[in-house]
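Complex shown without one protein chain; remaining protein chains in place.
The block that comes next holds subunit A.
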Amino acid sequence: MGIVFSCLERLGLFGQSSSRTMTRLILSTGNIISGGPSIIRKPGAYRSNLEFTNSLRSSFLAAQQDYGAASTNGSAKDAATNGKPSSQINGDRPATDIWTQRDGDALYVPRIDWSGAGLQEERAQYEITLKLFFLPTAPAADRPKYITAAMDLVKKELGVADVDLLIVSFPGMSFQGDCEWEADKMNGSMGNDEEELYTWTALEALHQQGQIQRLGIAEFGSEKLSNFITKVKVRPAVDQINIKNCCNVPPPLAQLAKEADIELLTHSDCTDILPSGTLRELLGQGPDGAGILADERTRPGLQGNLVPQWVVKYTAFVKDRGVIENKGYFAGAELEE
């Protein structure tokens, strides 16, 4: 079983980066756990970013419908008075500034209603897990900033001060082959050790502050993992790997995990969860796009070089009932106009 095509797509960017204006895009799905079919795995899709991209698309569409409806039946003046006039009417879509929100250099897509934030029960009932994907399109040096941004958003969304587990996914890592044995061997030369250690230092600080109880990594084979744990202060408590058909953890990895007390968890995400072509399509003027980005002369909108930086997936799981109460994604991208 190969990986899903959408993980691999790398569409070229169109639009030149020329100006100096930066916009930080904050994309969000809201709680997708009761959001319908986009969370249900399609047969054969062992590894995909479809849950994320479909949920983003649904989130944009829902916000356009809801805020669009709100603006046309009486509250339009409210929506239009917080700054610029709502001029960017794009076809059937409501104006961008009706359903998105600007806050300084940040643009929330869609706008977030924090009044619904928080969990239903007290914090201790939950296991809160984050998976933070660093994307290959963004510079590793900025990762500490991304960690802060992602943590702040999730803490605000769930109304918590700390999380139980944060798993990092580094770009260029994968754990795949015809079988897991092969995967383990191929994995050794992947990723960038130096950047990974640098990033880890920032996470260790948050761990020491008590903001993250346990740290984890994803897609580390036995060779990477054994090197990694000798060089870090705080060892990962979790290594998340993607298993497909054979269900056999490679013995060296199983052995190492046991000795180092590292839990091997499963996942079905792809590492490059938000390629820039995918993001451009999600925000663009196409039939499935949100209509935020300009389309060469025909439609107005934001212009420039779009750089996906990070994605965070969060899950709030009621431990003693096995119920997922909240699951969603935030993503950060930069638009250089």
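Note that a residue touches a chain if its C-beta (ideal position, glycine included) is under 8 Å from a C-beta of that chain, and two chains touch if they have at least 3 such contacts; residues count from 1.
Please note the rule applied: contacts and distances are computed from a predicted model.
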Absent chain [UniProt protein name; select from "DNA primase", "Glutamate--cysteine ligase", "Eukaryotic translation initiation factor 3 subunit F" or "Phosphatidylinositol-glycan biosynthesis class F protein"]: "Glutamate--cysteine ligase"
Residue, one of A:Ile39, A:Ala140, A:Ala202 or A:Val234, that touches the chain absent here: A:Ile39
Sole residue of A:Gly116, A:Gly210 or A:Pro287 that reaches the chain not shown, by the stated touch rule: A:Gly116
Among A:Gln211, A:Ser226 or A:Ser268, the residue in touch with the chain that has been omitted: A:Ser268
Options A:Leu56, A:Leu203 or A:Ile241, residue touching the unrepresented chain: A:Ile241
Positions on subunit A contacted by the hidden chain, ascending: 33-37, 39-43, 58, 62-63, 65-67, 69-71, 73-75, 78-79, 82, 113, 115-116, 121, 125, 127, 129, 165, 238, 241, 243, 247, 249, 263-268, 315, 317, 320-325, 327
